[in-house]
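Take a look at the following structure, please.
Missing here is one protein chain; the remaining ones are kept as they sit in the complex.
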Amino acid sequence: MAVRALRQHSPQRERWLKPTLRLGILALFLGVWQLLGNDEIRLAMPTFTRTMAALGDLLSAGFGDGSLLEGMLITNQALVGGYLAALVVSLPLGILMGSSRAVAKVASPYLTILLAVPMIALVPIVQLVFGLTLAGRIVVVFLFAFIYMTINTMIGVREASPELKEMARSFGATRGQMLRRVILPGAIPAIMAGVRLGLGRAIIGMIIAELSLIGAGIGSLILEFQVRFQPAYVFAIVMLAVLEGVLLMEIARRIEVRFARWKGVQGVE
Amino acid sequence: MIEAVGVGKLYASGDGSEAFRALVGVNLAIRDGEFVSLIGPSGCGKTTLLKIVDGLLPYEEGELRVMGRPVTGPGPERAVVFQNFALLPWLTVLDNVQFGLQLRGVERDQREEVARRNVATVGLQGFELAYPRQLSGGMQQRVGLARALAVDPQILLMDEPFGSLDAQTRNLLQADLLRVWDASRKTVLFVTHAMDEAVFLSDRVVLMATGPGRVSEVIDIDLPRPRTDATRTSPRFVELTSYVWDRLRGMILGVAETTDA
Partner (left out) sequence: MTGRQEAIGSQMAPRRPVRPSPGARLAENLPLAISALAIVVTWEVVGRTADLTVLPPLSEIFAALWQFLVDGTIIESLGVSLVTLLLGMALSIFFGIAIGALMGRYRTVEYALDVYVNAAMAAPMVAFVPVFILVFGIGYPTRVLTVIIFAIFPIIVDTFAGIRNVDPSLVEMGRSFGASERQLFWRIRVPAAFPLLLAGIRLGTARGVKGLINGEVLVAVVGLGALVDRFGTPFSMERLYALIFFLVALALLLVRLVEWLSRRAVRVPV
């Protein structure tokens, strides 16, 4: 009875195998999409070609007034504002909570509860306080992101290796030295994981804010095309937003890997 | 150099009842430049005693003096080499060796020079810029040793430093340790669970018993120095090692001591 090992590929073959398969699947997917799409009926799934045409049309307006690109720019303001605010709050808070067992004990139950809150349900409250403004959308983005960054930072600080701490103590490290030279460097992989996950959450928050607290960003554009029953345009806008999300996350992942080269990727989702 | 009189360690519970006693009545006097091993079965408190001497753990009973002064915490005259190396994985070998000096605020040029010197002493020249994960276990422990030596302590405390290494590496490192020690003649307190290691390295072997942890016997090792591979096969070495193992086995099996030495 011959044993069949997993088929081995020669390195030559490997090199073009992967891209071919990936492009192949993409082509398959697009082909199916094109076939299932229906440009005749108004409220059906648009075909791939129709969507691309719509995208081209939207992009051709450049950064002009009311254009898609301008809308993306405005939308991303909320992302930048909310995400940076979350960073500024979460990292010190997470470090504090991770360093002090007393603080952690008091704060943990609240964190668990906050984790369980569906942030989208808080949007009406934000709307009541801030109206349909950029500030409101920034707050929404902040709310989506800050819990994850805080928790991951806290875990990173708390899980500092007891062996390394004992070693540092034996060499006479002060509390400040311990934090700066042992705990924080050791916590960086977890903190960067939190930064990456927080970005993902912030992007989701940005989109939800756009769809709920409609301002001058892509949310209003989507609404405009929804009302006009033009799914191809809605889809084009959505695809661009998703693409941006994927690109940003890939950048974040690469940055995280660079910072955590000595440990590897992790994180609490 | 190190003087312990009636040292005991008690882990108290919340309401004071049913405390767990880790050590009781430890009397030990270690002279300047001596190499002393602590050996005993699991739970005899040898590592606990080492940490107490370094000031990492408090002790509840008795008196402990190092260089004449009572022990209240870690100090510059003592340095530890850890069983699991405890190297900072994000620092290079050179930076790891400098760690203790950096904590003390020694200037960059000076501490780098000292670090390089110690890296060479332990035989890791050329690996200054490597990271711990790129090194074997034996090499990592050499870094640990270099780090301890770099702060120029009077007393070297070693907590089963070769415990996680394979037999071949262990033998090499034992020889290297003696070579380094010979040159500086620091006082060494060495915790181990291997009888041959204890006998090979030490001037005296302190046998500890468990339930609760205490000193059972102190054995003089009258083997000549310098100790070499030849020492390992000498009759006296075999005799001493057998004796230590005999006593240990007796403790572990809870049987009364045998009459043969």
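In order of appearance the chains are A and B, and numbering begins at 1 in each one.
Methods note: a residue touches a chain if its C-beta (ideal position, glycine included) is under 8 Å from a C-beta of that chain, and two chains touch if they have at least 3 such contacts.
Keep in mind it's a predicted model, so treat the numbers as computed, not measured.
Asker: Could you tell me which of A:52, A:84 or A:122 touches the chain that is not displayed?
Answerer: Checking the options A:52, A:84 or A:122, the one contacting the hidden chain is A:122.
Asker: Which of these touches the unseen chain: A:62, A:109 or A:162?
Answerer: The one listed residue touching the chain not shown is A:109.
Asker: Can you list where subunit A touches the absent chain?
Answerer: 1, 3-7, 17-18, 21-22, 24-26, 43-45, 102, 105-106, 109, 112-113, 116-118, 120-125, 127-129, 200, 203-204, 206-208, 211-212, 222, 226, 229, 231, 234-235, 238, 241-242, 245-246, 249-250, 253, 269
Criterion: only the chains that are shown with their structure count from here on.
Asker: If you average the CA atoms of subunit A and of subunit B, how far apart do the two points sit, in angstrom?
Answerer: Roughly 50 Å separates the two chain centres.
Asker: Which bits of subunit A are touching subunit B when the two form their complex?
Answerer: 163-164, 166-173, 177, 181-182, 185-186, 188, 262-263
Asker: Which residues of subunit B touch subunit A in their complex?
Answerer: Residue positions touching the partner: 54, 56, 74-76, 78-80, 82, 84, 86, 88-90, 99-100, 102-104, 131, 133, 151.
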